[in-house]
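Below you'll find the structure, written out as structure tokens, and then a few comments.
Each chain you see keeps its place in the complex, though not every chain is here.
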């Protein structure tokens, strides 16, 4: 084995991963893709009808699919900005998902960095602070949803009253798309910052401390040390964290389902799950939405990869 | 890891509540015992596969089992709201073909017709599931407070007041007793709104989704009537309840409901009421059991079906108008993938006996599908519900099932979104309903074009 | 003003004392080299000056200011690190310009100075390499360039030339000296290379075991070491040490005796144990002894190993009584060996009986017990009482 | 304290004439500007040294030249802080730590309050429970065998974590430290899995796990994987694998070649070097990948719910346990809260302690402090 060429050796090492992924991920995805090319059959034992090509995709984009909510509802106009939103912003799955992903990831990155920085210091009780910061990440999504659901239940929690008196929320925030969007955002930041924090912390801990000595002697202020040493060296870990958080955020479902519900804040995954399990068995549409979602995520991630391709130590 | 199954075991899905009374220690009564007593083969034992009780999650579980062709479970407990889609997908055993004549006859004769509808094949009327228990929507109120406010509630139980009277009574009672809430109900954007609470209100205004009860189970070729003025008025009344005199409200109806109802489901709406903080609450029979005990409100709990605005006579469509009680409940269906269908069918037949129904009622408080039986039991055995047997009877007479075709799930979503938006004032009721009508028509058209 | 002053610096790591009560002052513009055995505390001392390590006790002054509690960046020091510590994510240019960019010099200026520094360390054309793509010596030169580019008041250099070949070392040595002079900077330098220490420094500070042994100009350390440690440490190969005892009119060792008047030597009396030290280049074959002003009496020896070094030849001598000492034994510690250095054209072979003499003017005496130096050069002693000197005795 | 004239700045010709500040220790000595453009010959102006201070204190101080005369306690503190910048950082650090602690823990506190509130009295809980019912923490085990669910989840999470770490380590090593054709495309292929909502995998996997394979019959009884830990471990491993592969790739690629070289010369195989040197040195990354995977699996929503029948004896995970408290019309919020506290906190503590052990065990002294 040691005598294999580097390439052959690499392929050998990748074999177990790809074997598992092929069986459990790629194969199902291919089958799902095939499903997305067939018609729905809501009655009868077989859930799939004839082969229809990309019709399902056309339907979801044009709003003709049998989805409870719009995937995307924009019209083209002749005047600037040439597109016109149909359904309100917070009701369009694509926009809601994108907005959620962007805002949550940005804030989580900042918060996560702050938390990681705190955890990277040496102080008594650090272990317990670390437990505290990790805790939200350990909370099952149902419970995370429940906490924020109850907090904003006017009879139970004080969240609604508080936010209403501050003039930020309406009286029934969980039924109001904009308010519910913000609640979900906060809930996600609460839970997922820990994810960021853990990965960034690992990055911080892997930095060779003697580099800080060099920088200190060279005259770097703490901020400069952060910017010039810490950040670039943590960047690879940070990028991985952001990459996966972005993808996770773009697939948000459970949290929405267990707080405001997919009706109030529809996300792309909401559409998939509703199409699949909503009672009307439209598997083909569900598969098509899933692939459309993947395509959207793929585009965003593609942008990411392009932007950060040259980052030192990056993975591409 | 192995899960070898001893012969004679029949696996049935059920939530904690049913699971808890299926078997018992020693000689204590249990459903299993009742089934045996009712003639079930002693070798056959029902084993419960506990599932979550949330209806939507249960549908997912059921769907993934049946879609994968998996058995056990041999018997699936299905919500009356989503039994029909499974029947249409050929994922249930046709009981009409498999039940013995007399059992089939007694079911057809004695069971509450409305719930049987949810268990029949919509096209040929064959029975594909056996109702285990129905559930009905009730309006609970604090008799003492309303009486104190100077209203006479003596006849309300079987002859509910009109909405105006009810609303005024609630308002006065609330103000008199200085409570936080008047009337609490469920108006969140969820199945419960479209199937039940809005359905009730709409019906009590003489409105209907598809022009009367005849068309409930025949998708495709039926009128969509949600943009009727009566339907719109019913929404405006609800807006009055929520907002008082505001846009899109109806004169003469006071503010009695908290705006929070638009994000409330059963639990949240019940808790202020059971805590003594509200005058009235719309809920299911379990709420009677919970708030009608001596420790709670006892005799001070009033129960009735829905107040109404348009009497049945005044209504345009068949069997709408007047008071109404939404129909819920659960059916038992045999999995066609089971290798123990015979045993399962035996179990179902045993469930169809009155003794078993009564045992279920007594042990779990679940209404028997033959509602006449409610009057036969004493409150000592089954708790407060029996006290309101007449109301239950009235409710069963005015029960309105949801139009649970296989299109219902998607239509339900369309309905509750629009209704909730209208309740919240995010959309004008008329606009919401005309949008809804369009959407529903599109959905109905699906049936014709696809023919599936 | 960049005088550096250490006042009673002590640094402990847990149980371990790395530096113990070191006080010294480096004048503005001075070039002081720290030498000492591995692990004696050179790097640690430097780190306290840089501010990277807080001393457990003592104060550090730079200029007139107590900088003990000041951050490194506020001390105006630049440092070359022993472990090099290049930033792995920056190319050579970025590594070198790091400090300048922090100070927001304009790009033009930065480039000019980086190129100049790269020139000095002979790294032109490598500015866009990453550290991982360079050889050990190249990396070390980047480390040097990174420090010199900043023109600080105080340079701290910890073995900056350890990985460079002789030629480049000589070059860098002159470059650093030139820089030192031009910038008028104070330099504290650590090296294990004697040539570096001797040629570059104004003064050498010899450390041992965390304690300062001697701080003096190179030749003083070489010629007048304060104690056995310094004597043995400075100079390569090391000074020969022969233990002996003061007798009535001389010093007796196992193998030979040296005439002297014990009363002339301060702090000791007859009977005391005294160590004689003599450097290899001060041991001469008797046949060449005429060039010496004051040779000792000839000493019988036998050559053991001959080690030609190119420009000189090391001859390991076994003294008369040496029975079977092996040549690997360190001559500095084996009492029966002497190391002699001769020119390459000297006609000498292994296993040959020879007579050698020591240059009396280059003999050092140390108190064996305390290690303290007693006298450097025996020629000065008999000057006062000429009678005692000339008598010499064989062993 | 004295003025650290930053005379390292060669253009700062005035660096040394600022000794006027030296005399009065501890009150508002400045730091000469790092930026040569800002250098002022008078040098007596108090400026804020701590570039890290986010509070705009710089301006306060810059305006306050006359503050030398009458200083408030705040200014005194600020001045002291300037001479002891560590104090500012320390203070900032504590503020940040407390802020993060509060924001992360408050929802838990509130969850605890919900748990302690007796059933049916769930109203207006702000900082105290309505009533006090610690019995909820016992009741959770009586209503459903919650400990069994926890155990199941624990086993499944542990197994998945091990599978993921081992397989992803191999892949991460290949991606991070070896050059081979197709490296980038293969990495992107791995990444693509994470583009898809879990539901996209569901239908085929549901079929797959419910298909009976004769060779599985001795193991699972009926030959299907449904209701066995494999039905969870395999898809969850696959779904969390990309994250682990990327984390490990990143960390492994940062270990200097020299250490691997040293290990190989000493006699390890490449794989040996991976396990003996690279993994231990990447301990923070490996432990993090492990923790993230473990907790993610422990709490996973979608497959956990659909790949078992929800029976504790059939390897149903903790999620099913929690959902078991949820009725159709009635939700036992207090029990759900209590259950999740019981289900989460021990695991979180365990995980953190395990992580610390792993990290310190593997890298003790690796980082020079």
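Things to note:
The first chain written gets the first letter, and so on, giving A, B, C and D; residue counts start at 1 in each chain.
Throughout what follows, contacts are C-beta pairs under 8 Å (C-beta built on N, C-alpha and C of every residue); 3 or more make two chains touch, one makes a residue touch a chain.
In this text, all values refer to a predicted model and were calculated from it rather than measured experimentally.
In this entry, the protein chain formula for the full complex is A x1, B x1, C x2, D x1.
Note that in this section only the chains that are shown with their structure count from here on.
Placing every chain at the mean of its C-alpha atoms, the farthest one from subunit A is found to be C. The count of contacting C-beta pairs peaks for the chain pair A-D. Subunit C has its Cα centroid 63 Å from the Cα centroid of subunit A.
Computed from the mean C-alpha positions, the centre of subunit B lies at a distance of 96 Å from the centre of subunit C.
The multi-chain contact residues of subunit A, meaning those touching 2 or more other chains, are 155-156, 208, 210, 219, 221, 224, 313. For subunit B, residues touching at least two other chains, in rising order: 60, 67, 271-272.
Residues 1-4, 15-17, 49-55, 57, 60-61, 64-65, 67-70, 73, 265-267, 270-272, 274-275, 277, 283-284, 286-287, 290 of subunit B are the ones touching subunit D in the complex.
By the touch rule above, subunit A contacts subunit D in their complex via residues 1-2, 6-7, 9-11, 13-14, 16-18, 20-21, 23-29, 31-32, 35, 111, 114-115, 117-118, 121-123, 127, 129-143, 146-148, 150-151, 155-158, 190, 194-195, 198-199, 201-203, 205-206, 208-210, 219, 221-224, 236-237, 239-240, 243-244, 247-248, 251, 253-254, 268-269, 272-273, 276, 283, 286-287, 290-291, 293-295, 297-298, 301, 305, 313, 315-316. Considering their complex, residues 208, 210-211, 213-221, 224, 228-229, 232-233, 312-313 of subunit A touch subunit C.
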